[in-house]
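With one protein chain removed, the remaining protein chains of the complex are shown where they sit.
The block that comes next holds chain A.
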Amino acid sequence: MIRVEHPGLLSTLQDLGRPGCQHLGVTPGGAMDSYSAAIANALVGNPPEAAVLEMTLRGPELSFERGAWVSVTGADLSAEVDGRPLACWRPVWLPAGSRLGFGRPRLGCRAYLAVAGGFEVTAVLGSRSTDLRAGFGGLGGRPLGKGDIIAAGENALALPDDPSRPYLPAWSVAWNRALPLECPARLRLIPGPDWQALPDEDRRALETDAFRVGQASDRMGLRLEGPPLRLAAAERLSAGVTFGTLQLPPGGQPILLGVDRQTTGGYPVLGTVASVDHPRLAQLRPGETVRFEPVPAERAQTLFRIRALQLRRLRASLGLRWPLNTPSS
């Protein structure tokens, strides 16, 4: 049992999302940085679909009634256990009574906490993800609140010999290779239906680092601020949009859609960020700058397949490491 002592800025339960429901107007949602979330799950022996806690900028404070294997990945939000820094991107055994907290956000925007066995909440439409706008999934469709109690599922990992002390294996995932957070962010963009309608100099502006992520940014979308972009047509017929779609409202300031986007949109579409760069998009925080590099869809798909292969290899190698590294084996 995990008790929420302080919820942080915005902490929600998420998994791989809710595909197959977009024709109902239901957004797929899920972890914004599904790559970091997948690694967090793999580190504690969870299947990819297990629910994790997504924590935004200011992390929560949680107390663990029972001992648990946990891992923290994604942004560096200064994780600490009982006031001492917590090693991230690796499994850690937290003994009963541990308090997991977070301090100053140092790098990136969203961190992920996985607990062995996964967070247990009822799945809605096939997913445990919190849909904040529609108000269902996760903890009743809302972020964590003070006093909430969350349960973890069945732990598949072997316990350490002495469960009264924190324990961590002598290895970790190379986070700077897994999640390069270079600045300014460079996002590869597959040009969309209205890219060619943009004047040459506006296309060039998108390829420089002139666009700042605005304060009014969330899981639905990131508002970008820069020189106003001009398009002859202000609207198009509402049609499907997706994670990473770069829309241009009449004001000329683009919006980069997040996982909790609407399923359809009527603003002109300049392009869509390549899937392989979605984790970097998810880690953008207000004030950061971003530039776009046009790539063909085929190139983006090759990069995606390489990334998927790397993730499969990582899962396989972690599976091999566990029996070798638990003291009980």
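Heads up, the rule we're going with is that a residue touches a chain if its C-beta (ideal position, glycine included) is under 8 Å from a C-beta of that chain, and two chains touch if they have at least 3 such contacts; residues count from 1.
The criterion applied here is as follows: contacts and distances are computed from a predicted model.
*Asks:* Name the chain not shown, per its UniProt record: "Dihydroxyacetone kinase subunit L", "L-lactate dehydrogenase complex protein LldG", "Carbohydrate ABC transporter substrate-binding protein" or "5-oxoprolinase subunit PxpB"?
*Replies:* "5-oxoprolinase subunit PxpB"
*Asks:* Any idea which of A:8, A:28, A:91 or A:279 touches the chain not displayed?
*Replies:* A:28
*Asks:* Please identify, in ascending order, the residues of chain A that touch the omitted chain?
*Replies:* The missing chain touches chain A at positions 19-26, 28, 124-125, 131, 133-137, 190, 192-193, 237-245, 262-264, 269, 271-275, 297-298, 300-301, 304-305, 308.
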